[in-house]
Structures are given as structure tokens and as C-alpha cells.
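Here the complex is missing a single protein chain, while all its other protein chains stay put.
Right, chain A next:
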Amino acid sequence: MKQKIFKSLGWVALLVGLLFCLVQSTVTAQAKTYQIGTDVTYPPFEFANKQNKYVGIDIDIMNAVAKEEGFKVNIKPVGFNAAVQSVQSGQLDGVIAGMTITPERKAKFDFGTPYYKTGVVMAVGKNSDIKSFKQLKGKRVALKTGTAAADYANSIKKKYGFKTVTFDDSNNMYEDVTTGNSVACFEDQPVMQYGIKQGLKLKIVSSPANTGWYGFAVKKGQNTELRKKFNQGLKKIQANGTYDKIVGKYLGNKTNPKVKGKTFTIGTDVTFPPFEFANKHNKYVGIDMDLIRAIANEQGFKVKIKPVGFNAAVQAVESGQLDGVISGMSITNERKAKFDFSQPYFMSGVVMAVGKNSKITKLSQLKGKRVAIKTGTSAADYANSIKKKYGFHTVTFDDSNNMYQDVTTGNSVACFEDHPVMKYAIKQGTKLKIVTKPAESAPYGFAVKKGHNQALLAAFNTGLKDLKASGTYDKIKAKYLGTDDNGSVAKTAADDAGSRSFFGLIKQNQGALLSGLSETMWLTVVSIFFATIFGVIVGLLGVVPSKFSNGVSSTLIYIFRGMPLLVLALFIYTGIPSLTGTKIPAFIAGVVTLTFNEGAYIAAFVKGGIEAVDPGQMEAARSLGLPFGKSMRRVILPQGIRIMIPSFINQFIITLKDTSILSIIGLLELTQTGKIIIARNLEGFKVWTIVAVMYLIIITLLTWLSNWVQRRTKV
């Protein structure tokens, strides 16, 4: 009896409640409360938190939309199937429950604007080396019953020959993989991502398959107003950033407060495709570039990319000129002594490549032959380590293209290079082939100066983890390397055939070449100006009647004339900041370098020019009572300068040419521009020809100008 009474009382209560709702909905239309169904537990979309409050992406989006559009919602976690059925029966107004939009469902529901993209991903143990479905052959894979992920796994099971084991809930499935009973599991991407963020010792190794969209649904033909409001609200929260905040809250897109809004200067190589290279629009792209930008974006900091060349970048970080370096840099113990590395973001290995028609297939065939390597790379280290054993000798280059070219021209028989780089270059048309399997696999890492920029390093690690979890990392990798070994490379850097002719290349790179030329001209003009002042002063110090001044002059000339320009440039750019702790902009470092070096030569011939004037001239002037300075100015210098003019012209031309050496510190002058263009299109011969002709034109003009000046002064 008691039970019956309770039951009937319950029904009454329900009826009253429904009535109440009905009344409320009709009376206060503006603040209508919609009944929305959702799943009981589907993290990160809906789940009860510690305080037993329902949270998750779905819940937060729904609430945010309601707030934005001024309606009320009552979200009921009734379970997925119950929610869907209740909407169909009209008991609930809508459902938001990680519900994938499918054609079947569309027949019964009207969906709002898709609000979340999902797909099935495969996850493996953190230290597993399984990367592709192929490796699953004969292995056991864990699934969760009734999920789209399980359906997908079952659909490819035969093809890849793996066995499955099913679990009733996600945690057990995960555990089966972490304990090693199963080698992999399949799961919806966001769910997996969230799990990893929560500390699961798994990693996502495939890009999302069977991708689909989650949508908010109402019964077909009903609640049109609610659907419209949802769409409008979604649009608004996507526009104002609320959407990103919600997703980030659960999937780790949180910006890092320690680095937020800061700008970091990151050094990289100029010619290391597919990790970094300038594309057609002269924008730096590549795996490293996309990765650091994606991480910066995710962590909320800004990066300024400085493609200064690998060695210069590494040294600039060491000297504090740059904040970090991402440049396909292998993590080695030696480097660890000076740098703090991030988690490895790429595993590479060294391969040997030979000319397309070469018969060499083994290291043992290298005996007595010449092999090309690139300075400072782990491939070079590897080659050097096996050099003795296989009896070959090496020749070193500063950039990859020169190294490849040395092999294609036949000067060297082979080269050693990081696998992805070589693979990419060959796909871009370099006439080489890879003949060995990757050896000496080395992880690439992002590096900062030891003990410095720790917040940046931490942000990189967090960002990398999030990108891996979200699949963005795989996408970036696939963009440049293809999804598997036979995959095609995205056509990021390839140009059409027409733009490979001389005129095509000139037309295409006009902007870059001209801006390189103008940088070269600026460097030349500014450097000549200061070098002349410096040189004349030092030269005069060398002829005044003071032993101290003479000594200073000789010493300055000795030091700066005796030091190779390249060494001087590197010393000033990376050495001085290491000593003083202040950064020097590359342009200023370049000007200072040329001022000292060219100035020393100028000083030498100024001194020589003055000394070449008949000493009797000075004696005659002094015997008249003219002081040294006046004698110098009125008698000696006018004659000396006439002697010096050809040397000045010579020196100006040398200065112009020497600016090319400053490409070593990353100045984007003509030579560096050429290097960058070649790094992209590998048209070494044609681009160098264009660059060479440009130099010749400028030098011809400069020579004409100088000759004109010389003729004028001869009068």
C-alpha cells in the first residue's frame, strides 16, 4: 500500500512539476528554461567534478550559449541513449552529448552548427615505438564497447591483422595498454587527449581517422528557435574567445602565464628543409617553424624567427643574443653542457646518400673516397666517427645545398645527412638517393642557454605535449614528410616548372633579391663611411711623430688586418655579448666588423701613402716654420691622397664583396638571400648565377663612379 501511495504521489508530483514548467514557459517566454539532455560521464565533454557538479566542454558551451542568448537551460545527465530518446519523444528540448552528426541521425534530428571536430586516434604506451597500424600485426589492441572508436578499429582489424580485446570502460582499456597487455587502444581524439592530460602514460601516434563533428540536436522540425539561438550563441562565443577558453580548460590549450605576451627571439638555420626554409613568399616554414609557432600560439607567447644559420644561432644563444634555438638540433651530451634542452620533438637518424646513378650502396665502398658533410651536424659527427673504420676522407660545407651539389657534381661520392632532411631534398628534386638505413638516431630538441629562459623551455615542453595530444604535431610532421614513407610531401615549397627558368626565378624572387641587394648596399655604404674615418685616423696615428701613437696604429692594423673577416664577424657578434652581456644587432655587428677590417687596410695604405710622399716635402714645410699638423694638411696629405685613391677604390670594391661574409651572422644581404632561395628550390647554379651577375653589375657601377672621381681629382 505504502508503495502504491508513494508511486501515485510521485506521479502527481511529476504532473505538477510538468504543469508548473508549462505554465512558466508560456508565462515568461523571455526567460524560458530549456531541458537539455546529456551523457552521464563522457569526459571531457560531460562529467561530474569533485564537488559533484556537472562540468565539461558540452556543459560549459551550453551554459555559455544560454547566457549569451538570454535563455535558461536545465541540463540533465540522463545518459546518452536516454537523452537521445527523450528528445525524440519530446520530453527534452535538446541534447548535447558529444553526439556525432551522422546521416542517419539527421533523419530524426535537426543539428545546430557543428561545435567540435573529432576523430578516432590510436594511442600506445609512452615508451612504445609503435607508430603505424602496420606494426600492430599479430598484436592485441584494447577497445571500449559500443564506441565509434571500437567500430573503426574493428573495420581495419583484418587489414592490419591485429586482435582486439574489449572493455566496458575507458580506464580499464587504458590500463590494459599501460600494463603492456595490449599494445594499443583506439579512442575518440578529445577523450584520449584529455586522458593524457590527466596523466595517462599513453601517447597518440596516429592522426584522427573517421573524423566527424559533434553537434547539438533538437527533434526534427521542433524547437527551431532553440536551435537558432544555439547557433547564434555559438558564433558569438567562438568569436569572443569563450569557446577557446572552454576547450582549452579541458584539453590543455591554456596559455602559460609565465610567457604570455612575451616575445622570444628564436634562432634557426637558413637551409635545413624540411625543418626550416623560406617558402615562395619568403616566409619561414618547415617542421621547426610550424612547431614553434604552434607552441607559441598555444602558450600565448610570440616568437621572432631569426634564420641566422645553425652555427650562428647556436652561438648567439650561448652568448645571449637569442633566447632559444630550434634548428633540427640533436640533443648530445656535449651540447647539454651548455644548453638546456626541451623534450625531444623529433627522432632523426643519419643516412648516407649518393648520386642517383652511383653504384655505391654500402659504407665499405667508400674506401679512399671523398665524402661531403655539413659542419656541426650530427651527421658529420657520425661520418667522422666511422671515417677511420671505412677509410674515407671528408670535406666540409657550411650548408646542405653545397654539400649535395658536391655529390651531384661528382666531387664527392657520398654525403651524410639527417634522414628527414635528405628525404625532403630528394623529393624536391635533388639528384641523390638514400642507400643506408637511418643510423645513430638522435632526438632533436629545442634549446635555450643553460640556466636561462627556463619559462620558455617549460612552455615549449607543455606546448609540445599538448600539440602531440591534439594531433597538431602529427599534422605538422605529415605536412612536410608525408604520413608514411611512401606518402607524398605536401607541395609547400615546390614551384611549377615555368618558375625554374632564369627569368622565372628572377621574377619570382625579385622582391627578396632586391631587398638583399639593398641590404648589401646599405652595409657597404655605412661600412665604407666608418671604415674610412677609422682608417684615416689610424693611418695618421701611424705617421705622427709620437712613438706611442705609431705603436697604437701598428697594433690596430696588425690585429684587424691579421684576423680573418669571418672570425672577426663571429667574434663581434657572438663573442662580445658573451663578455659584456649586451646584445648587438646583427647589422651593427656587421658594420663594426667591416669598419675594423676594411679600416685596418685603409689605415695601412693611408700610412703607406703618406710615407710615399718625398720626406723633403715635410722638411721644406717644417723649415718654413709650419707646424706638423699644418704641414700634413696643406702639403703632405694632398699629395698622399692622390697616391691613395686607387687603393681607396680597390678597398671600396672589396668592402662590397666582403659584405657577403656577413651572411654568417644572419644578415639578410644578397648572398644570404641567395642561400635562402636555394634552400627552398635547390636551384643552386641558376640562383648563384643571378646573384653573381647582380654583384658584378653593382661593382661595375662602383668602378665607373670611382674612375670618374679619380679623373676629377687628377686635374
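In this section, a residue touches a chain if its C-beta (ideal position, glycine included) is under 8 Å from a C-beta of that chain, and two chains touch if they have at least 3 such contacts; residues count from 1.
By definition in this document, contacts and distances are computed from a predicted model.
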The hidden chain: which UniProt name fits, "NADH-quinone oxidoreductase subunit K", "Anti-sigma-W factor RsiW", "Peptide ABC transporter ATP-binding protein" or "Response regulator"?
"Peptide ABC transporter ATP-binding protein"
Which of A:Leu514, A:Ile533, A:Ile588 or A:Leu624 touches the missing chain? It is A:Leu624
Contacting the left-out chain in the complete assembly, out of A:Thr265, A:Asn461 or A:Gln639:
A:Gln639
Have a look at A:Asp151, A:Asp169, A:Asp244 or A:Asp614 and name the one touching the chain we're not showing.
A:Asp614
Which chain A residues touch the hidden chain?
614, 616-617, 619-627, 630, 634-635, 638-639, 642
